[in-house]
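Excluded from the complex is one protein chain; the other protein chains are retained at their positions.
For reference, chains read A, B, C and D in written order, and residue numbers begin at 1 within each chain.
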Amino acid sequence: MEITSVTERKSLLETLAPGKRTRLRRLLFEFGPGNGTLMLLPIDQGIEHGPRDFFPNPASKDPEYQFRLAAEAGYSAIACQIGLATKYYPDYAGQVPLILKVNGKTDIPSSDNALSTCNATAEDAVRLGADAVGYTLYVGSPRQDTDLEQLRRVRQDCDRFGMPLIVWAYPRGAALDAKGGQTTFYAIDYAARMAMEMGADVVKLNLPKIDPEKDKLTQPPYNEMEISQEDAVRAVVESAGRSLVVLSGGSKIDDGHLLQQTRYIMEAGRSGVIYGRNVWQRE
Amino acid sequence: MEITSVTERKSLLETLAPGKRTRLRRLLFEFGPGNGTLMLLPIDQGIEHGPRDFFPNPASKDPEYQFRLAAEAGYSAIACQIGLATKYYPDYAGQVPLILKVNGKTDIPSSDNALSTCNATAEDAVRLGADAVGYTLYVGSPRQDTDLEQLRRVRQDCDRFGMPLIVWAYPRGAALDAKGGQTTFYAIDYAARMAMEMGADVVKLNLPKIDPEKDKLTQPPYNEMEISQEDAVRAVVESAGRSLVVLSGGSKIDDGHLLQQTRYIMEAGRSGVIYGRNVWQRE
Amino acid sequence: MEITSVTERKSLLETLAPGKRTRLRRLLFEFGPGNGTLMLLPIDQGIEHGPRDFFPNPASKDPEYQFRLAAEAGYSAIACQIGLATKYYPDYAGQVPLILKVNGKTDIPSSDNALSTCNATAEDAVRLGADAVGYTLYVGSPRQDTDLEQLRRVRQDCDRFGMPLIVWAYPRGAALDAKGGQTTFYAIDYAARMAMEMGADVVKLNLPKIDPEKDKLTQPPYNEMEISQEDAVRAVVESAGRSLVVLSGGSKIDDGHLLQQTRYIMEAGRSGVIYGRNVWQRE
Amino acid sequence: MEITSVTERKSLLETLAPGKRTRLRRLLFEFGPGNGTLMLLPIDQGIEHGPRDFFPNPASKDPEYQFRLAAEAGYSAIACQIGLATKYYPDYAGQVPLILKVNGKTDIPSSDNALSTCNATAEDAVRLGADAVGYTLYVGSPRQDTDLEQLRRVRQDCDRFGMPLIVWAYPRGAALDAKGGQTTFYAIDYAARMAMEMGADVVKLNLPKIDPEKDKLTQPPYNEMEISQEDAVRAVVESAGRSLVVLSGGSKIDDGHLLQQTRYIMEAGRSGVIYGRNVWQRE
Partner (left out) sequence: MEITSVTERKSLLETLAPGKRTRLRRLLFEFGPGNGTLMLLPIDQGIEHGPRDFFPNPASKDPEYQFRLAAEAGYSAIACQIGLATKYYPDYAGQVPLILKVNGKTDIPSSDNALSTCNATAEDAVRLGADAVGYTLYVGSPRQDTDLEQLRRVRQDCDRFGMPLIVWAYPRGAALDAKGGQTTFYAIDYAARMAMEMGADVVKLNLPKIDPEKDKLTQPPYNEMEISQEDAVRAVVESAGRSLVVLSGGSKIDDGHLLQQTRYIMEAGRSGVIYGRNVWQRE
């Protein structure tokens, strides 16, 4: 599977401060596809869902397996929480870049008031030799007040340390559910813009899904819009402006769909691709 | 469209500390109309409402378009959040002054307990070369406790750095809704005074709207008062005392109404004018 | 209207640390009546009630008017929030002492859980040349936890800077309302003691009102007590111990009543008098 | 009334760090009975209940009266809040040791979620020349999270300054009420252990009361236990381990009962006695 890079991406790098540019360049051009495409392997299912995601492919339960996969399969970077970064990354230091995810939560309580709490800081990322910091922002959650304040501190530390900030921008919460839920074009489009405005250098989004029933519940003009998924992806990428966009499907999908998504993302330009469960759940 | 300045405005400048005077003078006399009138281009719809505001004029979705507009159309300043300020402002540094809006929120959850959380600080503003700091205060919200404490920190930093403080003073919240809502003379008048008392150098207000039904629900003597919109505007500007006032309609209005509003504002003296959606939604 | 001072007040001064003594002495003996009586002009209605209090005497809406009144009518001090202190006080610096009120709130949300949030600090007071810090404590509010913690920080800063601390001690909140409300002897007496115990140098109280219906709802022995307003005032002043007491009626009252109140206060000893709306609402 | 000391108490002192030992030794052997018994005079009713506790003996309302009582009647120490400590203690400095109570609250709101907020710090205690810090812990309150965090800061400051920490350990809150209330052996026993485990050098407890109706609601095995008050007191003192125990009845009781309680406490060993209202309410 070949993934072509987009030349404009270079100019985005040039808008970044030196430390950020050095590190992000490493992810885009020195590791992974190496052509400006970001191919990430996130391992946060263990805390976001618990070990249940590992049962389809039991080997994936061992973080060692996933770090080796990231290094050997040529990923641009591996993204994980502080525990794995401390206990497993040292063996792969220098072989694959590290993105330290600094917040997380279990999915045991309801996500009506979702908030992902910081369990690490950008300083931890610096200490561990990470090349980027990952933050999950629950766009639209009733607890956005705490979320945004927390993100501010992370963002300011990233600015201080020249650390690229990757925001996982996920629409979430009871109010959002009443407006069509997490996967509408409306929701993803808002999330893309929000992350960019909050200072993300890279925005991780899920693919918008066109579903007329849900779209009706969204804000105008989204509720009356007829748009293809391809155009929606393009619009979402535009909403993220000069932030790099990384898209994923968010759940295990079949190969045909996976390739189609990849094509959309690539065509939309300025975007990478993220493969999480889709990779290691099929060995 | 000519907008005359008010001479007294100079004396207001003289009440400010050196750093504040230097920077605000730049907005009032070196950029924009240059005659003491403040003509601002705020781009915060992307986070306050999501990208939906950009559909009427798709070009406006690209922040680059709006920064160019601000610079070329001779605005006094452009106001935006940290993400845009970091990624787009550098290309226009020196060509149009920057107001860094330091707080914001999505409109996905209900505004019953509205609070706009800080995603940046006055120090960010200094670092980015901004000439003012913008803060949204939700006057009357049940969460005024957190809001006022947050504003205190911003205000103290502005005092420390000599950074003019522009307060977007918006009546908001369930308790206020029960007293006639956000647009009454009562609500706007209270907001004007509150912002001034909290230390605003400039107060951004929406135009009060005279609506007997809503006015009945307000506090005495507002609930029994017969007043023209023109007089209400004048009273509101007085309530802001020595803080400069900037007024806007808050939503897309027709040209005739826009000019009438501008006239009211000008006649009320000591006031600038802000054009947000009204400008870029008509290209 | 002559107001005699009480000699014991001098000895109260002697219990204070040097900075506090210097500054409070200025209020008591160098400004205002000059005989140890504290005659304060508070201007906080603009934030506590909004501009509606200014309509009876429109001139009062202009802070300039009130600062001039304070200076020319020989008040002991003017008390206001940070905005007025910054923009209007400089013109009167040295002509009338400044008390910086460091907390406040709008009255738009219900006062069931009243909390007055700090919008300034004792350090602001020092910087502005104020001679005292004012703090509003809502005695009995369900949010007393936050209130007392906030007051602690203000009190400690006052101790550090030698700044007299004036506590506006107001019974407030849903629990208090169920026990007879804000104006009973029980409530005011509790507030007086509470403020003194929390470290107030001066306690501002409203006059207790004898109302058998409300008194029945208070705690024993207050609920079965027959006491004159005069005796209640005396008891309240005693409850404040070595803190100076300043009393006011809290709302516009007629001249006869005003004089009677003043007499009570004077006779109770160790007390000043505060005139807010009563002064400027009659021009 | 003679109160004999317990020799083991000396060895408890030896478990303390130097500053704590110096100061607590002063309370135990240099002031008060001087034989290792701690006889405290707490004056916190003014804030915990308001002035209503002072009516039976009006003289007690004047803090001066109580400080003089503490000094002349030979108390081991007087315990009060920051206001009294600042304004009244200086006259008695060196004549009777001071325990600075650093937290408190009014009893106006319900105690379902009781929390006693810090209005002073251990540093205030050092500055005022106090020999111990007092802290009220509401064992079992739904707000124990805030309470324990607050206590941690006080405890750490006490460790840093060598200041003995006296914990008033009071069972409180809605959940506790459902388990038999504040006075059961179960509740007091838990409170004793909790205070000791949290780092108290001295634990102040109320006497447990044997009441079969209430005991039935407590946790096993307390709910089926037949125990005399004397044995309960002994057990409670044991639960406090190496923390000194100070017991009181908590409300005005008759002389016979007072002596009986004192005897229980003495016999239980390692304990002092506290007289608050029981002393000054009978003059």
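Methods note: a contact is a pair of C-beta atoms (placed from the backbone, for glycine too) under 8 Å apart; a residue touches a chain by one contact, two chains touch by 3 or more.
Note that the coordinates shown come from a computational prediction; the quantities given were computed from them, not determined experimentally.
Colleague: Checking the contacts here: which visible chains does the omitted one touch?
Modeller: Output: missing chain touches A, D.
Colleague: So one chain is hidden, and I want to know which residue out of A:L115, A:A169 or A:L207 touches that hidden chain in the complete assembly.
Modeller: With A:L115, A:A169 or A:L207 as choices, the missing chain is touched by A:L115.
Colleague: Give the residue, chosen from D:L41, D:V102, D:V133 or D:M194, that touches the chain omitted from the document.
Modeller: Among D:L41, D:V102, D:V133 or D:M194, only D:M194 touches the chain that is not shown.
Colleague: For a quick check of understanding: of D:I47, D:V139, D:I166 or D:V233, which residue touches the chain that isn't displayed?
Modeller: Candidates D:I47, D:V139, D:I166 or D:V233; residue touching the omitted chain: D:V139.
Colleague: For the chain that got dropped from the picture, name the residues of chain A it touches.
Modeller: Its contact residues with the unshown chain are 46-47, 49-52, 55, 61-63, 80-84, 86-88, 90, 104-106, 108-110, 115, 117-121, 124, 146.
Colleague: Mind pulling the chain D residues that touch the left-out chain?
Modeller: 15, 139-142, 144-146, 148-149, 151-152, 155-156, 159, 171, 173, 175-176, 179, 186, 189-190, 192-200, 219-222, 235, 238-239, 241-243
Here is the rule we use: only the chains that are shown with their structure count from here on.
Colleague: With chain C set aside and the rest fixed in place, how do the remaining chains group by touching?
Modeller: Connectivity check, chain C excluded: A, B | D.
Colleague: Give the chains in contact with both chain B and chain D, ordered by label.
Modeller: Under the touch definition, chain B and chain D have C as mutual neighbours.
Colleague: Please compute the angle of the rotation superposing chain A on chain D (C-alpha atoms), rounded to a multiple of 5 degrees.
Modeller: C-alpha superposition angle, chain A on chain D: 145 degrees.
Colleague: Check the residue numbers that chain C and chain D use where they touch, and answer same if over half are used by both copies, otherwise different.
Modeller: different
Colleague: Where the CA atoms of chain B average out and where those of chain C average out, how many Å apart are those spots?
Modeller: 34
Colleague: Taking each chain's centre as its mean C-alpha position, how far apart are chain A and chain C in Å?
Modeller: Taking the mean C-alpha position of each chain, the two centres sit 55 Å apart.
Colleague: Name the residues of chain D that each touch 2 or more other chains.
Modeller: In chain D, no residue touches two or more other chains.
Colleague: Edges wherever two chains touch, nodes for the chains themselves; is that graph a line, a ring, a star, complete, or other here?
Modeller: Here the contact pattern is a line, an open path with two ends.
Colleague: What are the touching chain pairs in this one?
Modeller: Result for touching pairs of chains: A-B, B-C, C-D.
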